[in-house]
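Worksheet: the structure to be examined is printed underneath.
Shown here: the complex without one of its protein chains, the others still in place.
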Amino acid sequence: MATATAKRITDIGPPHYEKFLHPVVKKNYGTWRYHENIQPGVLCHVAESGDRIYTVRAGSPRLLSVQTLRQFADLADRYADGYLRFTSRHNVEFLLSDREQIAPLVGALAELGFPVGGTNNAISNIVHTQGWVHCHSAATDASGIVKAVMDVLYDRFTHENLPAKLRIALACCLNMCGAVHCSDIAILGVHRRAPKVNHETLPRTCEVPTLIASCPTGAIRPATVAEKASVEVVQEQCMFCGNCYTVCPSMPLNDPENDGLSIWVGGKVSNARSAPAFSKLAIPFIPNNPPRWPEVVDAVVNIVDVYARHARKFERMGEWIARIGWPRFFELTGIPFTRYHLDDFKHAGLSYARSTHIRL
Amino acid sequence: MATATAKRITDIGPPHYEKFLHPVVKKNYGTWRYHENIQPGVLCHVAESGDRIYTVRAGSPRLLSVQTLRQFADLADRYADGYLRFTSRHNVEFLLSDREQIAPLVGALAELGFPVGGTNNAISNIVHTQGWVHCHSAATDASGIVKAVMDVLYDRFTHENLPAKLRIALACCLNMCGAVHCSDIAILGVHRRAPKVNHETLPRTCEVPTLIASCPTGAIRPATVAEKASVEVVQEQCMFCGNCYTVCPSMPLNDPENDGLSIWVGGKVSNARSAPAFSKLAIPFIPNNPPRWPEVVDAVVNIVDVYARHARKFERMGEWIARIGWPRFFELTGIPFTRYHLDDFKHAGLSYARSTHIRL
Amino acid sequence: MADDDTKTPLLDQLEEGPWPSFVTEIKRAGTKSPVCGDLLGQLEQSYAEKKGHWKHGGIVGVLGYGGGVIGRYSDLPEKYPNVAHFHTMRVNQPAGWFYTSDAIRTLCDIWEEHGSGLTNMHGSTGDIVFLGTRTDQLEPAFKKLTAAGFDLGGSGSSMRTPSCCVGQARCEWACYDTMALCDDLTRSYQDELHRPPFPYKFKIKCSGCPNDCVASIARADLSIIGTWKGEIQQDAGAIAEYAASGLDIQKDVCDRCPTRCMTYERGTLTIENRECVRCMHCINVMPKALGPGTERGATILIGAKAPIVQGALLSSVLVPFVPAEELAETIKELLKRVWEFWDEYGKNRERIGELIQRVGLANFLDAIGLDPVPEMVSAPRDNPFIFYQTDGDGH
Partner (left out) sequence: MADDDTKTPLLDQLEEGPWPSFVTEIKRAGTKSPVCGDLLGQLEQSYAEKKGHWKHGGIVGVLGYGGGVIGRYSDLPEKYPNVAHFHTMRVNQPAGWFYTSDAIRTLCDIWEEHGSGLTNMHGSTGDIVFLGTRTDQLEPAFKKLTAAGFDLGGSGSSMRTPSCCVGQARCEWACYDTMALCDDLTRSYQDELHRPPFPYKFKIKCSGCPNDCVASIARADLSIIGTWKGEIQQDAGAIAEYAASGLDIQKDVCDRCPTRCMTYERGTLTIENRECVRCMHCINVMPKALGPGTERGATILIGAKAPIVQGALLSSVLVPFVPAEELAETIKELLKRVWEFWDEYGKNRERIGELIQRVGLANFLDAIGLDPVPEMVSAPRDNPFIFYQTDGDGH
């Protein structure tokens, strides 16, 4: 480690990945031939050379203490020649050259409370964001809901028994950090009350023209309050996107009774079979109910279960719905269809059903 | 016929259709069971009663003199018990109860110069509009191009040898009278120069605010010319839609050298298999070249021929292109792909290719 | 008129070729009508100059009607005096465009006497178009027409002449009586047709099944398209016949079904009717073997139009299914509420489809008293910009 007097180092970028690669990976880099699923959470990749590398994937709360990270490091040393990685969905993966080490590693992980799974047609980790743990913008918490949902979907993580991959994501406000908008199931924090303008602080914290320009619906108008230049919000024109708050701290939208969650379904990212697609609104609003958000958990589990029962092999959520049609999705899940499901943003007209292709 | 002194009759609506129905049609109304194609242009509908009605369809220029109409009436009397109708694509149909009369009627029509065909997978009549024959708005003629194109597609009208129906339509300006925007092939008259403001007449013929409001791109601005309130057009903002001319005669767009035609493909109306769809731009511009518009004729014939060679059974133009992809459509037809093919109107972004589904 | 002007070397080239020629038609009518000579002359000049010679129309019409006539004037009236006025009359066609030979002759006689003798059979909206006459002939022509049982169609900001497919008169697939409905609506709205009451035009078209042979979904503000509930009717014997005659049922029928809800195995065709979207393909291919289900009615769609000004629209689903018996009543009840709303909120020259897009479908439904159903959209919204109402709980 550097001493305090060392020259200040900048712009070096991350360490080069090569030094972190398992020797088997390094040797067979770019020459993998195929892979096999050994058991849920365990993959085997076979190289042209005949070499094999085994991957053991464990679920993680993503928010990790250094204590736990060190335990991962220890596990890597003990079972995986000292190599590990994390996935794009925040799971941890250990890379093993020795098949014999799989079972002991899985056991050790279980002992520490980390489930092995998330591969293939299991539900993988929920991509999520900061929530009340770290963000000022949050309409809800992130980690808490994720924990509550994954507790109940635990078996779906450790078993690969769904028709296809099912990706769940959560974002705590409309900024949608994470690919929430293209998930099989997205849980999205929403505000439902217009910002309350803090006329006290606004003049010195915000630039009024920038603030006015930030509103996509033109709901913000200049106003003079107590002889200071401020703004007012036309309530009926506000759709609670929070963009004004992002550019101006004096426009908070938080409202304990009216903040909550919405559920979106049928998005995907991969190009497999169907093209990538946005998630579509399923449930417009569920109130915040910490610490375990039972209504959200039930809503998600219901959608997962209905999907699991009805979808055909290889059908992602959105592909299944495309086959059966949205009316039947609402019927099967028992979710009411409301005015909120009808788009009214700028391309709304393109979502109107412009054919007679109707299941009757 | 009424005498000059009779009471003025209004609001009676059209004659009731029942009195114009062939007795076999009347008897079997609502109880038809199936139909068969006897030969191109000739259908046989069979009723539950076992009755049959034969339909002989003949192509028409749509613009018909009373002389010709009387000939049709005579033919109806001679071969079709006095009954005839016209179709939604402006063909004339004779309704026959006697199968023996088909051949003589077809012969008589041929003698008068009217081809029998247009059924099933033939090219039917071109739906079209007024052009220079009657409309002030026209960027081109209608009947002339239709005649020139149908002369060359004649065999496609009299033979049912295409993979599916192929509907051609023509409109002489962007008002698109007729379902041009949902045709397998659409021929569309276009202007390419901004309106020339007639500052003389404008003040007394047009309302300036209405005129300004009529422009979808906001290209029209108030201006004072020779001390009179008039308007000016920002050239770069004009996309030549002609809406200003519709509301104000003092804004003519006609420009002999720059008016012409564009060709659009792949639209459809029926819900058969795929949903109804708009036609998409194939050729942005072909100059007017009366009296026979050879470039337009060639362009249409080329597209029809390429389609006929490559599409599979039951594939409409748009369905075929969906299968092979637009890049290959342009490749097979030899039509250059230009900046004009990229949408830049209000929903443009939704036409960008947002997947990696690419044929390479 | 100089002799030169009656020569039409360019147009004459359009008398060549096998397809029937409109030039020939104009010339035929010209044997009786001096109008046609000038029409040809002006048209020849347009062909030579690549430029139309009609002026923007003025408002002309018959007494008490606000539409049905399109005013048209030549911009070369000295040169072509016989087409100085050249107005068209839109004559409302009988439903399904059915005629007797006598009815045709009656129309011909009237138009030979009071107009150019040229027609369009028919205009794109569906009218009998009487092409070209002078202002002073409008009223006499109208009188003769009404005496003969005909009336004018619409133009301007009025309801336009409704039209329909041949339907039950000759088609085995018509799921409701298109001609009866079209005729009923036409009669019910004579006032709306003849005295423009709306912000803009309003068109109604009726197709008996999803093949939509009057292109209603593409060009009617109100599109009524027949459909059915329940199972597609099957005739096993006829299916076997088609198979025997060489139809590849798997490939040509099942594999082309948009929802792939059909299987053909060992001579048995099975349809998962719940997934069928009533596209008509299988029925179209095997008319003898398959037919629409027995519980019939129509889907009501709203809002189609040409591109001016905000882009073209196809109609979109308003009521997924109305039983055939209830159609006329349901439509009339709906139209009352739709027109009221359009009247109040529609801007000048704003079609109903554009208005719905502008105010949002949910608000429109509220206004006309319909509940939202998922059949109205291809999918629920994908953007999170929801106008939660503050008076409800948003559930």
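Couple of notes before you dig in:
All chains are identified by letter, namely A, B and C, in their written order; residue positions are counted from 1 within each chain.
Note that in this section contacts are C-beta pairs under 8 Å (C-beta built on N, C-alpha and C of every residue); 3 or more make two chains touch, one makes a residue touch a chain.
Values in this document were obtained by computation on a predicted structure and should not be read as measured data.
The chain we do not see here touches A, B, C in the full complex. The set of chain C residues touching the chain not shown comprises 255, 260, 307, 311-312, 382-385.
Residue positions on chain A in contact with the hidden chain: 1-2, 4, 6, 8-17, 19-21, 25, 29-30, 32-35, 45, 53, 55, 59-70, 72-74, 76-77, 82-88, 90, 92, 95, 113-115, 127, 129, 131-138, 141, 143-144, 146-148, 150-152, 154, 157, 174-182, 210, 214, 216, 241-243, 245-247, 249, 254, 256-257, 259, 269-274, 276, 278, 288, 290-292, 313-314, 345-347, in rising order. With the whole complex as reference, residues 174, 176, 181, 188, 190, 192-193, 216-217, 235-236, 239-241, 262, 264, 266-267, 278-282, 284-286, 323-330, 336-345, 348-349, 351-360 of chain B touch the missing chain.
The definition used in the following text is that only the chains that are shown with their structure count from here on.
Separating the CA-averaged centres of chain A and chain B is a span of 50 Å. Inter-chain spacing, taken between the CA centroids of chain B and chain C, is 12 Å.
Shared interface positions of chain B, defined as residues touching 2 or more other chains, are 271, 276, 346-347.
Contacts with at least two other chains are made by residues 210, 212, 217, 225, 258, 277-279, 314 of chain C.
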